[in-house]
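What follows is a single structure, written as structure tokens, with notes after it.
The full complex has more chains than appear here; those shown keep their coordinates.
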Amino acid sequence: MLIGRVKGSLWATRKDEKLNGLKFLVVETDEYNGPSTTIVAADNAGAGLDDLVLITTGSAARLSGNQQEIPVDAVIVGVIDSVEMDE
Amino acid sequence: MLIGRVKGSLWATRKDEKLNGLKFLVVETDEYNGPSTTIVAADNAGAGLDDLVLITTGSAARLSGNQQEIPVDAVIVGVIDSVEMDE
């Protein structure tokens, strides 16, 4: 899974109808190292702007919520309370 | 999912026959960060040149449209109206 920070949201009127009702958040990953990358994740955890979130990618993303047949490849599965790092 | 901008299209006469009828667009991803990368995505959203699009990759791509048995690993699932970023 990836750690990311919610940086925004996006709207798409014209889209695959299977995506209707999903909320898409723009997330920057890899805060702790190197250059960040931007991905879009469906939100299954009620995340808000600037929240630090846990993201599951790939086929596993479809196991969160009721999305087995939905074309999503990244889902926010948790809002992170704290990260304890050994520096 | 990835955010990308449609930069072009491609033609391939000699190809896997399962790909017949699909429209392939060349998309540059990761506009908001670092160096962009180029991928080819099948278009399921009626996207046009310079459109900002939402792309699903991996096994999830085959769940968009009627493509369960088609060898595609990236599909445009939406045309993005707006992205609101917290800078």
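Order of writing sets the labels: A and B. Residues in every chain begin at 1.
What we mean here is this: a contact is a pair of C-beta atoms (placed from the backbone, for glycine too) under 8 Å apart; a residue touches a chain by one contact, two chains touch by 3 or more.
From a predicted model like this one, the values you see are computed outputs, not experimental measurements.
Q: Considering just this structure file, the complete complex holds how many copies of the sequence, given 2 are shown?
A: In total, this homomeric complex is made of 5 copies.
What we mean here is this: only the chains that are shown with their structure count from here on.
Q: For the Cα fit of subunit A against subunit B, please give the angle of the superposing rotation, nearest 5 degrees.
A: About 70 degrees, rounded to the nearest 5.
Q: Using mean CA coordinates as chain centres, what's the subunit A-subunit B distance in Å?
A: So the centre of subunit A lies 19 Å away from the centre of subunit B.
Q: Report the residues of subunit B in contact with subunit A in the complex, numbered from low to high.
A: 1-3, 30, 32-34, 44-46, 54, 56-65, 75, 77-86
Q: Quick one: in the complex, what on subunit A touches subunit B?
A: That would be residues 7-16, 18-19, 24, 26, 28, 35-42, 49-50, 58-59, 61-62, 69-74 of subunit A.
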